[in-house]
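The structure's right below; bear with me while I get my questions together.
A single protein chain has been omitted from the complex, and every remaining protein chain is retained in its original position.
Now for subunit A:
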């Protein structure tokens, strides 16, 4: 078992390896399947990929830091002339393909267009051409007196990114999710009302598999907020809605999966009913566990774990920042109530993590039922120092080191987090800083 069996919330000490400031607001973070590469997308349409250093066997306490590996402009702003609308270049999601050869492939998407990028290394170049000088100029053929076979010589590593496929013009609404199927040949893309199925090789065609657009748009009551393929069953996917429901669909049942196979919904707690109940129940992220047995959903105030075999309620619910429930009106005023937090599983599905405000992020250990709040900030975290657990004082007397709800900074929010598939390494994005935390190996 590659994953250490330690309770993350108590015995693991997290320390920080700062990665520096990215110049634009980070909009997505994703580890690849091995965890060696970490991709970030930003509001300016750029993708920055970090690579973990090869493990230094001598200095075993330093387990591979992440350094910039490649940077490229994935999407540019576009203009839809028909609707007089600008199409933002912001990268909404990045998903890695599993590695099949020397090159790496990822899908990145903005609101309307998905692109398949190939990232490849070049560390040698041919030298010794007969007709060309080393600088590329052509030689005068009359000066060629001997022939030689060009050879490859090492060069400084160059990482190149090239767009291999562009999947465009299939979404009327804004794309919120992409998910690669376990068959590694197809993937889905979801917007507010529709989900399309693509083949990675085919860009001029996609199949619509879910369409919840009502005939009369005035009757619209819910939108699709996230979608994901099951990690093992290539026929199964889920999509979440703004009403707090999750639908599991089986593509074998019919071509158009408007009728779900399962509907996951928890009845609302009447004591919690408030003015804003409806909008805080909207699910902002859905993620299958690595095992495929569970899925996790994130709504505004909580994280819920669902067993795929039980539709009527989640098996676990974790409150992320319940102290905000009495502040919903203010959060509506400053638009924070619309923030879309993501969530993620650790490699063994024993811990889940999600972000909050004040640059706090939370981890919940499903086995011990313990949770921890940590902060990602440069003032508080010098490199290689251990993170101190934080605590928010909801009401009453504030203890030393606690932070009161009213002094939380709602402009500092952690929406995007990612967990290494095998190690206790996490990537946490604040507005435009990326932090990598690793557990301190003694």
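FYI, contacts are C-beta pairs under 8 Å (C-beta built on N, C-alpha and C of every residue); 3 or more make two chains touch, one makes a residue touch a chain; residues count from 1.
Please note the rule applied: contacts and distances are computed from a predicted model.
Novice: UniProt name of the unshown chain, from "Sorting nexin-6", "Translation initiation factor eIF2B subunit delta", "Retinoic acid receptor responder protein 1" or "Immediate early response 2"?
Specialist: Not shown, but named in UniProt as "Immediate early response 2".
Novice: Touching the hidden chain in the complete assembly: which of A:113, A:203, A:242 or A:346 does that?
Specialist: A:242
Novice: For the chain left out of this view, which of A:129, A:332 or A:410 touches it?
Specialist: Once the missing chain is taken into account, the touching residue is A:332.
Novice: With the full complex in mind, choose from A:72, A:129, A:173 or A:323 the residue touching the hidden chain.
Specialist: A:173
Novice: Out of A:218, A:269, A:379 or A:406, which is the one that touches the chain we can't see?
Specialist: For the chain that is not drawn, the touching residue is A:218.
Novice: What does the interface between subunit A and the hidden chain look like in terms of residue numbers?
Specialist: 82-88, 90, 111, 172-174, 192-193, 215-223, 225, 242, 275-276, 278-279, 282, 329, 332-333, 335, 338
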